[in-house]
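Have a look at the structure that comes next, please.
A protein chain is absent from this complex, but the other protein chains hold their places.
== subunit A ==
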């Protein structure tokens, strides 16, 4: 199969540039020139062609809660959102904490998902923070990284051992940084908004305290570590220092923390309840700047499907999380349209950096890279209707909002996973 994309605005995060041109894909791989006449020529009409998004931290609710999201529905949502690789989270029920469960997940993904799936496994059994999982077996079975997701391993001794063991395997550990006792029971960031709304809240400082602990452990253990979400200004200097000290640490941020703030919760809108809670506008701006400077490496959707029942509850009782696979690209375009980031900077965080961190081949447009591509119109406006989403769960905070940026087509390994009608 030979594909030729013509008249494209190529977004190349590796070269850090945009250019007009064409791109050839043969047998699923990007090539400098096709060996013969193309089977299909795609006229991009001057729209953007970029490496497919590598979304680090997607929750597909298999096993356990397939009614919320399956590999089929998540895969379709991903394809429609320009995501060509879902790096999935193990916070399922049961947790993905044994090679057997991981094999089940890989098999389900293989059978049903139209985009690539790279699974992560839990760091501790049942994500209970009591015993480490069989890291070696799980790594052999294909676990790309180890994480207890939004649960902090409160037992520092256990975490230090898990990090030491992981370091021996060269495995990546993904952590959620939050001082667990200070943040207990909180569902908002402390400040004017949370106090007026009467919601239990946590100081943004709890994030830095969690980060500081984990950075100390990295210095002890030499582990490879990625922070799932840095969302506060006050955590940034600690991250910067850890980097300068040569620790193997990278950091991400969820799209919702880059595009929304604490006031969006307004009248207790539970679709805006995420973990960690939405932050102040000052924090939001500081974190965007950190993405621009490269201090924060990765932007992800933190896709978390929740059904209506778990959201139609008083704010404190409602489940956390928002779906994001389909809205990641248009929401991220807000950062470009607002002048915070260039497209190539954005794609570094959406695609190149997460691929590199996980040792994946994607995220690039250079020769030999997989033909994982997204074609999109960065300016096409639309109003989001949550019921039009492909995800089984419709819990998006962007419902009814005006957005810009539409995916026109998504290719995985050179075959079309989605084409706009």
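Keep this in mind: a residue touches a chain if its C-beta (ideal position, glycine included) is under 8 Å from a C-beta of that chain, and two chains touch if they have at least 3 such contacts; residues count from 1.
Please note the rule applied: contacts and distances are computed from a predicted model.
Engineer: UniProt protein name for the omitted subunit, picking from "NADH-quinone oxidoreductase subunit N", "Chemotaxis protein CheW", "Acyl carrier protein" or "Aspartate carbamoyltransferase"?
Structural biologist: The correct option from "NADH-quinone oxidoreductase subunit N", "Chemotaxis protein CheW", "Acyl carrier protein" or "Aspartate carbamoyltransferase" is "Aspartate carbamoyltransferase", the UniProt name of the unshown chain.
Engineer: Who touches the missing chain here, A:36, A:246 or A:314?
Structural biologist: Going through A:36, A:246 or A:314 one by one, A:314 is the residue touching the chain not shown.
Engineer: Of the residues A:36, A:267, A:339 or A:421, I need the one that contacts the missing chain.
Structural biologist: A:267
Engineer: Which listed residue, A:194, A:209 or A:278, touches the chain dropped from view?
Structural biologist: Only one listed residue reaches the unshown chain, and that is A:194.
Engineer: I need the residue numbers on subunit A that touch the omitted chain, in ascending order.
Structural biologist: Contact residues on subunit A toward the absent chain are 190-199, 201, 203, 267-268, 309, 312-317.
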